[in-house]
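Every protein chain except one is present and positioned as in the full complex.
Let's look at chain A:
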Amino acid sequence: MLKPLLEIRLKQILRAQKGLHWYHYIIFGGLLLYLVIWLYNLLLQRNSAIVVAATSLLPILALQMHRNDKRFVSHLSHFPYLIFWVEYTLLLSPLLLLYTFTASWFLICPVILALLPISNFGLELPKPRKAIPLVFIADACFEWKAGVRKNKWLLCILYVAAFALCLYPFGSLLILWFSTAIISTFYQRCEPVNLLTVPEKGAKAFLYYKLKANLKQFMVLTLPLLLLYSLLHPDHMVPALVFYPLLLLVLVSSILAKYAYYEPNNTVSSAASFLNSIDILSPLLPFLLLFPLISSIRNYKKAVHRLNLYLHDFN
């Protein structure tokens, strides 16, 4: 059973690459090399190696909590958690391989063992019926309502941690970036056409309305944090004020990417999501700074063209 499932995963990965051009591979190759070198240097220090090992388990836990094929896999196998465990071990294998070249190689074993309980976690999670009311989110920002509900615990922890870490330099900014990365995933699902036509606006006006509502929502929730950070670290005010617009730009590029590749009731293509991940990384990697700006301009043109199919009557 494991072999056909892994073959399906491989096909999914290959399918996800469709739509990428050669220059995307060069960018990703460069990015990957940079990350590997950075990570390797980090793993050379014992404490950092332990933190990285523990942190690497968090996305796996999030993946296990949210994957919707758990029931399907449990129908196929009597030991579904073993299938998940193999998948997660394979997913972490590049990182585990890096550990073998460091003095912290002994962490490989605990990481693999820790994947066992994670793989068994929440196999029969009941689907919630009642929803928590989110009064602090505007009615028009339905992506936020859905996204916050999906990631409620993670976002809650991050939000509290961001305020708590305001005392330390750059801690809050890093969490703000990570939260923005999560928020940008809110725009991966396309709404049905009847929601698209609700504002009764042409393509350009619709994009302006959408960007305005969503950026406002982001600013309402994050500006207090930025203000507090700037007050506690006045010497960091300038870097913080440079960093914040970059986060806004990441959000803009995520929203525009959704409408550039808009398909009613579908998720945005994997290739588009892949490209969006470069935008998300850009505030941390100076050589990628221009990337979200370029992709926003490109995606804006594409989005206007794409939305005209559905909204031309409102022009």
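FYI, contacts are C-beta pairs under 8 Å (C-beta built on N, C-alpha and C of every residue); 3 or more make two chains touch, one makes a residue touch a chain; residues count from 1.
Criterion: contacts and distances are computed from a predicted model.
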Query raised in the report: Of the options "Dihydroxyacetone kinase subunit DhaL", "ATP-binding cassette domain-containing protein", "ABC transporter permease" or "Electron transfer flavoprotein subunit beta", which is the UniProt protein name for the chain that has been left out of view?
Result: "ATP-binding cassette domain-containing protein"
Report summary line: Per the whole complex, from A:Pro128, A:Pro234 or A:Pro286 the residue touching the absent chain is A:Pro128
Report summary line: By the document's definition of touch, the residue of A:Val36, A:Ile50 or A:Ala146 touching the omitted chain is A:Ala146
**Report entry** Selected from A:Phe121, A:Phe178, A:Phe274 or A:Phe314 as touching the chain missing from the view
**Finding:** A:Phe314
Query raised in the report: What residues on chain A make contact with the chain left out of this view?
Result: 127-131, 133, 139-140, 142-143, 145-147, 149-150, 189, 191-195, 197-198, 200, 264-265, 311, 313-314
